[in-house]
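Step one of this worksheet: look at the structure below.
With one protein chain withheld, the remaining protein chains of the complex are depicted in position.
Order of writing sets the chain letters: A, B, C, D and E. Residues in each chain are counted from 1.
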Amino acid sequence: MEQLTTSVDVLFILLGAILVLFMHAGFAFLEVGTVRHKNQVNALVKILSDLAVSTVAYFFIGYGIAYGVFLGFNLDGALTTAMSERSGYDLVKFFFLMTFAAAIPAIVSGGIAERAKFYPQLLATFFLVALVYPFYEGMIWNGNFGVQDAIESMFGAPFHDFAGSIVVHGVGGWIALAAILLLGAREGRYGPRGHQWAPSSIPFLALGAWILTVGWFGFNVMSAQQVEGIQGLVAVNSLMAMVGGILAATFMGDKDPGFVHNGPLAGLVAICAGSDVVNPLGALVIGLVAGGLFVWAFKWTQNKLKVDDVLGVWPLHGLCGVWGALAAGIFGSTALGGLGGVSFGAQVAGTILGVALAFIGGYVVYALIKSSVGIRLTKEEEYEGADLAIHRIRSTQEH
Amino acid sequence: MEQLTTSVDVLFILLGAILVLFMHAGFAFLEVGTVRHKNQVNALVKILSDLAVSTVAYFFIGYGIAYGVFLGFNLDGALTTAMSERSGYDLVKFFFLMTFAAAIPAIVSGGIAERAKFYPQLLATFFLVALVYPFYEGMIWNGNFGVQDAIESMFGAPFHDFAGSIVVHGVGGWIALAAILLLGAREGRYGPRGHQWAPSSIPFLALGAWILTVGWFGFNVMSAQQVEGIQGLVAVNSLMAMVGGILAATFMGDKDPGFVHNGPLAGLVAICAGSDVVNPLGALVIGLVAGGLFVWAFKWTQNKLKVDDVLGVWPLHGLCGVWGALAAGIFGSTALGGLGGVSFGAQVAGTILGVALAFIGGYVVYALIKSSVGIRLTKEEEYEGADLAIHRIRSTQEH
Amino acid sequence: MEQLTTSVDVLFILLGAILVLFMHAGFAFLEVGTVRHKNQVNALVKILSDLAVSTVAYFFIGYGIAYGVFLGFNLDGALTTAMSERSGYDLVKFFFLMTFAAAIPAIVSGGIAERAKFYPQLLATFFLVALVYPFYEGMIWNGNFGVQDAIESMFGAPFHDFAGSIVVHGVGGWIALAAILLLGAREGRYGPRGHQWAPSSIPFLALGAWILTVGWFGFNVMSAQQVEGIQGLVAVNSLMAMVGGILAATFMGDKDPGFVHNGPLAGLVAICAGSDVVNPLGALVIGLVAGGLFVWAFKWTQNKLKVDDVLGVWPLHGLCGVWGALAAGIFGSTALGGLGGVSFGAQVAGTILGVALAFIGGYVVYALIKSSVGIRLTKEEEYEGADLAIHRIRSTQEH
Amino acid sequence: MKMITAIIKPFKLDDVRDALHEINVDGMTVSEVKGFGRQKGHTEMYRGAEYVVDFLPKIKIEVAVSGEVLDQALEAIMKAAATGQIGDGKIFVTPIEQTIRIRTGESGRDAL
Amino acid sequence: MKMITAIIKPFKLDDVRDALHEINVDGMTVSEVKGFGRQKGHTEMYRGAEYVVDFLPKIKIEVAVSGEVLDQALEAIMKAAATGQIGDGKIFVTPIEQTIRIRTGESGRDAL
Partner (left out) sequence: MKMITAIIKPFKLDDVRDALHEINVDGMTVSEVKGFGRQKGHTEMYRGAEYVVDFLPKIKIEVAVSGEVLDQALEAIMKAAATGQIGDGKIFVTPIEQTIRIRTGESGRDAL
């Protein structure tokens, strides 16, 4: 019985890890489809290499910073023990959490697409996943530095972020904003003859959105980390928020395929935080607002702020993440049909902290890299396209 | 122990829901690859928006009609209770069954592709999933209106449709037929200079078929709904029918990629009904017949009946569904190596009822919409393509 | 409790089967993206038809040769019993192992792409999966012919190949080599004006690599076959080897998308054998070496050996498989942080045996078919492309 | 020997070919081009940004004909390609000084 | 009536169109072509194999103009298309013997 429970726990969290690993393919294709044809290969290679660097960074450093266990260095034989104890559960838990950590560079990637150098970006990935992300992750999910205690004593409840509206998406989105600002807009995007480019392939973009959407159920549900903690509520709230996001994007975005396929993602980003406490009807509203928020904020970012965020990762992960964390404080309350145990004040506090740390951390990392090795392709390389300039091959061949 | 069983039940049915959700991406890509290039975006957006509308329709109305629980309205606090009781199992069960319900518009979509208006189609989706589908679903799977009792008393066994050869596929296929007839053929498809169009992208079509095939194992196996009811037999029968479908399509369809990639789907549609009672060798035969039936019936529909069913959803879901329900009555008998408990007469009765209700229900819904808001693009819009006419963007950009 | 364990076992191995089934889509798209545009359809149809023929071959013959149970013929009522006993566990075990067997033709397919006839290749598939593969599989995984006993008595440990570095990948790769040699290079590949062709679609190639990578976690982890035997270690070792492969390919392959996307596959091939005994740090090294080996060996095969292995399946599966089997003997030892119980001598012996049987078996099958019905398209057909020559349709239509 | 170059609407290609076929002109070379003229393009829209597609897809037909059939051929093309709507296209006639059939080396009218 | 055929760098298309627009020449037919000349192509690389792409993507513009505007049009194109870098392209002028507007049957200058 105990063995069975342990084994099923391993299976449970492994399924989560597999689903979130698959999401990385989703990130890749969302970017492939959105960028111009001459940058498709770069999108693909970047995501895959980033994933590898993230794993190493988190294995040796990041996981230790967040949870105190520096697995890769096998301190106190932690790695050796984890290999055989409890069917290797602790190893798979690392795997699962690593797939979250690796989402950070995958999110950033979509914002800085089409103009960033390759190896400097890998370097940034290393620092983000080794230091910036786990610093905040540990505060919120591992009680580090007494931050949660402080929030709880102030507001009566800790900062509630079940599956990472802020810890993952918010942090990713706000790091991306810092990176985008330091990198600058693509040549020709703004200015007197400035213009936007239509996506190279809507089917690939849609494929990416679908993979992300499906994998997200692992992201959210398996955040329970143990099978006996599984909550059908989390699954259905994710569904409802996803549906809300699609509906808002369909109607507010006037059937625009770019909006419609980001709709579910907006809803899912927003539901992460409160998926274990809000009511499915609340989740539907959270998703509707998130979908609408994305449509509005994307246009606002592009046209008013003139921030050249190629995939719209700041509105998507950064802003919908913030909305999600706040919404957990609202719809999680019993008054609104939630399961309670959340405080709006705590949500505000945790969110501000996360956003600030992410933006500052991201800014520092990218500023250092910018001023040392540089992060931007030359004008000629950008014009030629990252595929030829960096990878020396085009995405497809004429037939 | 009880908690573990409950938790694993939640996980089990959730995995089914995730796999069937993924199938919706399969529906989308099967359509993307089959339609002309100028209608690819529309295929993608339609499937996603339909999914969202379906969820809402089923949450508030359809599920209640089928199973008596109007979750969305939280009558008697059903929703509140479901949130925390039994780890939220009832919520995930809704999720799982919703992915089946949403298959109805996804099936119809492939038949009416390239010429239907957008919002009227969403409206049809709403009515189909809120009313038509659950009406019959409830009769068969929830014993509503004493229909199953009547069949049982007449034929000695109730209508056996384990995973929905008729309840889902048959109903979807026959609704689609009604819709297609009301919509009419695409401009230029028939008549003196009429012709067929080759598929825009066989790789995307194949991707769709693969995703559907893989997800189908969730569709069939998780129809047990509880882990202790899992049957390896269902999985292997699905495999065998899939294989039979591929083989028949390969040989009878002369290596035609369109037939070969519909082969597994034909086999899988047909095996749904009897996958829990037939013998794997029976399943192989069921698949072989289904694959051959699709090849023959597709050509017959297109050339003799002149029904412009773009993806061939009526032969695929409608006819192979009928074959599957009947086959369950044949190969399910112990005489033919099955586990028994089925009656051919009951299968005929249930099938006729399902087909009739679906065709009539579908006809009424589409006829009402046609005569009120209209369901068909103008000639010019159709010529221009649904992508530009409805979504104002083309699927891909020149490079 | 017993029922629960059995049920979860069925679920466990079924999830493995589903994931590995999905890998076949990965094989298909890896090939679609790598071949020239005029051979894309053929890649897709081949993989699907091969899968169907493999299932039949393994169901009726191959599984019996490996494990003594000729399911398809229902000898001693084995099939009938399996239908209901232990929730059908034995049936799903067959399904799981079949997906491995079917990997053999899928591997070969990538090597012989763009020039092989269709039906003769299906015939080869039949013999490979009915006879060649299960012959060695049974020796290693079922103790047939006392081979493992002999190795154990000689080297103190049996040949250790947990998930098939040699049993599946090595065998597939070396059969492919035989097939490629018998088939000869594509027209225009070598000789005075000989040249290589760039891949038709890097996004499709990447999609294939992603699907393979994700599915591989089912391939490796579910090789435990029973949930209580699940090892988190296997999952994390797979991850680490995958990461090592990506890193080596990124740096040694200079960001080449073809290398980068084969990197994870190289690492995963190599880790199969020892994933249950090596240390995650060992796994990282195994992956790094595998990734580097692939980059080097691919160029060596193409340029020095002038073997026209289109996807590089011999370096990937054949050579990385050999490396993996040997590496299990090295890094599996307790001295290097492994769990022990392995012998380098045994690994060498088992590997040599596997490679020899595969090469010879493959050679015999393809030589017989070559000399009887022929295996190669005519020059004209090859020039026209397999899509038009065999399937009479092109992969995509102009828009 | 004259070269007729006609820019027409894409969906009129089959009609034009049929018309030329009737007067026994079967050889021609066709390409896809983008036309700019009085007929205006359209506007696309993606995530709130407008894309002006200011060209129209057109088909260019090149037919080499001997002097005698020129007028007949022009007539045939004009009739078949016309819809009366703006954007029907243009025909240009240019002189050819030499015509060769690569396969046989024949030249002039025999080369067609 | 003359046909101006200009082979230019792709990213100069908008500039050339603007320049022609200013002298009231709005009709033209454009196609994508591959250019070979002094400007060299590039080398691609895939899994250790080199691919020489020896052509360069160019744009071919065909504009029919009446004799009077010819020089002005040539001037406009030259100015707008020049970057001073190798590969800027060529302009060829050829005679047109007949011009017809399909829609109306107008010919000569009226057809433009």
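Here are some notes:
Simple rule for what comes next: a residue touches a chain if its C-beta (ideal position, glycine included) is under 8 Å from a C-beta of that chain, and two chains touch if they have at least 3 such contacts.
Nothing here was measured: the structure is a model prediction, and the numbers come from that model.
Remark: the absent chain touches shown chains B, C, D, E in the intact complex.
Only one of B:Gly138, B:Gly170, B:Pro199 or B:Gly215 touches the absent chain when the whole complex is considered: B:Pro199. Screening B:Gln302, B:Ser333, B:Thr351 or B:Thr396 for touch with the missing chain picks out B:Gln302. The residue from D:Gln39, D:Ser66, D:Thr83 or D:Thr99 that touches the chain not shown here is D:Thr99. The missing chain lies against chain E, touching residues 2, 6-8, 31-38, 55, 58, 60, 74, 77-78, 81-95. Think of the hidden chain as still there; on chain C it touches residues 383, 388, 392-394. Mapped onto chain D, the interface with the missing chain covers residues 3, 17, 26-31, 64, 94-103, 105, 111-112.
The working rule: only the chains that are shown with their structure count from here on.
The chains that touch chain C as well as chain D are A, B, E. Looking at the partners of chain A and chain D together, the chains they share are B, E.
Chain B and chain E, compared by their mean Cα positions, are separated by 53 Å. For chain D, the set of residues touching two or more other chains reads 44-46, 51.
In chain B, the residues that reach two or more other chains under the touch definition are 1, 4, 8, 15, 201, 207, 392-396.
Of all possible chain pairs, those that touch are A-B, A-C, A-D, A-E, B-C, B-D, C-E, D-E.
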